[in-house]
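Rest of the complex left out; these chains stay put.
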Amino acid sequence: MKLGMIGLGRMGGNMARRLMQGGHQIVAFDRDPDAVAKLVADGAEGAASLVEVRGKLDSPAIWWVMLPAGAITEQTVAAIAEGAKAGDIVIDGGNSFYKDDIRRAKMLADRGLKYVDVGTSGGVWGLDRGYCMMIGGDDETMRLLDPVFETLAPGAGKIPRTPGRVHDKVDPRAEKGYIHAGPPGAGHFVKMVHNGIEYGLMQAYAEGFDILKSKSSDKLPEDERFDLNLTDIAEVWRRGSVISSWLLDLTAIALAKDSMLSQFSGHVADSGEGQWTIDAAMEEKVPANVLTAALFARYRSRIEHTFGDQVLSAMRFGFGGHTEIPQ
Amino acid sequence: MKLGMIGLGRMGGNMARRLMQGGHQIVAFDRDPDAVAKLVADGAEGAASLVEVRGKLDSPAIWWVMLPAGAITEQTVAAIAEGAKAGDIVIDGGNSFYKDDIRRAKMLADRGLKYVDVGTSGGVWGLDRGYCMMIGGDDETMRLLDPVFETLAPGAGKIPRTPGRVHDKVDPRAEKGYIHAGPPGAGHFVKMVHNGIEYGLMQAYAEGFDILKSKSSDKLPEDERFDLNLTDIAEVWRRGSVISSWLLDLTAIALAKDSMLSQFSGHVADSGEGQWTIDAAMEEKVPANVLTAALFARYRSRIEHTFGDQVLSAMRFGFGGHTEIPQ
């Protein structure tokens, strides 16, 4: 198929390449002409404006918007809608908030346009491994776009089939690495929770490795200290343990390179999905202590001392005359 | 009554003074002769050794040990037991772990000695306000020591009686500010949980004031920022609000002095009781998310970046090529 790729950053550029490798045609646009030029060198048609992109696409035009969530995606979708023809399809492949998807889908539907939201996992490895995709949209549009998603997805590959899955009764898409999650918004909602879980998993490993490393602390009695080889521990857990995972594989890679991880200071960013996941939990009244603690650990990693810590010190001084002894 | 006070630090010295003000006689001992001299100036008999203390006490001798929990208390109790006569009473007024009390009480019972553990709350304010005490020991010893505890305790004072409390059916001690919690160990156990709760209460205020202060953050949309007067907020909550408390009073004092709390850096120590409370919760299989989070917030306050944070950064670099942007 032929589609316009709007936004040629790390994600958009590689997705366009994977699509071209799979036989699709790409009309490429980015605010940065160099990014367009690079993709043209890799086989895409370039375009200097959204209008020019539309001109190079057939009807219904397929627009894949791959931009940072927020204002820029919002404006771009609006601009595309402005110049679109009835039946055109706008795909938001970024990390938009799912309630924005619901709203935008209604807005586009009023103009006879289709809206599809694609939550994508796989990071910088996606070009080679394929992208795991969670998709919101209507059935008909979903069917139309299947060839695109099949190319982007990892496919069944060598991953063993899930025992007990009755293959003639279920949607075959999941095994190929993408799903039709539901109506517009459902794709990004599932991706949002995916990221919430991701935070939780990461923090579980982080705390575990912290406990392992701190077992050599001289705060402990001398005969209860261990000087553990974290690199080997991560490696061995990859092999037959209950906690093997891709995130553990990545941890093993990092520790193999430098068991002190001295390249990393420990300021950990968080994207919107973590926070939105907690919002969703609160809306649903679902307790989510682990996912929340994981999010808050990231906030805390970026603060030297909270004002709350100072309040604690002030109270301790107040009732006990305790002065602070930095450690 | 006449009793030996062993350990004349901030707590022991003031308790001895309050006892003398209440008409009791004190034989004072401390490793630091200056501390002894000061208390002698306030009316105590001094002693230069535990043996000398015993010589100045009648039988049964009453020993009040007021030392840091751990090795020094352990050794002192053992040394006292060594030189004690049957019927003597050893009181541990420090912050010992209650399982140590249970063990020591058995050890002393084997020698015909009595052991009493007193958990004390009130901090540096106790000299004036009196000490709230939670006491473990046998009934008879408890009755013998009542005059001592009555003097140390705050008494009923102006605090309103609890509606619904049937005064002729309950132990009158509680209204005077001390209780016989149970057998040896029970006093420190109740005090331990008291401190666990204290951590939780403090952290709840700390987080709340942090949220209030951070409401002026320039990360927020401009029309959603408030520059709040924390000093006045603490003050007004003291008056008729659901969250009024003594800890809030102390917070109001600290904020009245300096609303930025700039005297405090935010390195917050924790004593054993917080940790032991979580241990107790785990032994009992009681979920204690708030008390644990409060304890962990203190650990975190003393760490610049955890190794766990570095593990998170390493994973994020691994799957997304994300580099750290310190904020």
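All chains are identified by letter, namely A and B, in their written order; residue positions are counted from 1 within each chain.
The rule is short, and it goes like this: contacts are C-beta pairs under 8 Å (C-beta built on N, C-alpha and C of every residue); 3 or more make two chains touch, one makes a residue touch a chain.
Everything numeric in this text was worked out from a predicted model, so none of it was measured.
Asks: Fill in the total copies of the single sequence across the complete complex, 2 being in place.
Replies: Shown in place are 2; the entire complex has 4 copies.
Everything that follows uses one rule, which is that only the chains that are shown with their structure count from here on.
Asks: Which stretch or stretches of chain A touch chain B in the complex?
Replies: 10, 123-125, 202-203, 205-207, 209-210, 213-214, 246-247, 250-251, 253-255, 261, 263-269, 289, 293, 297-298, 300-302, 304-322, 324-327
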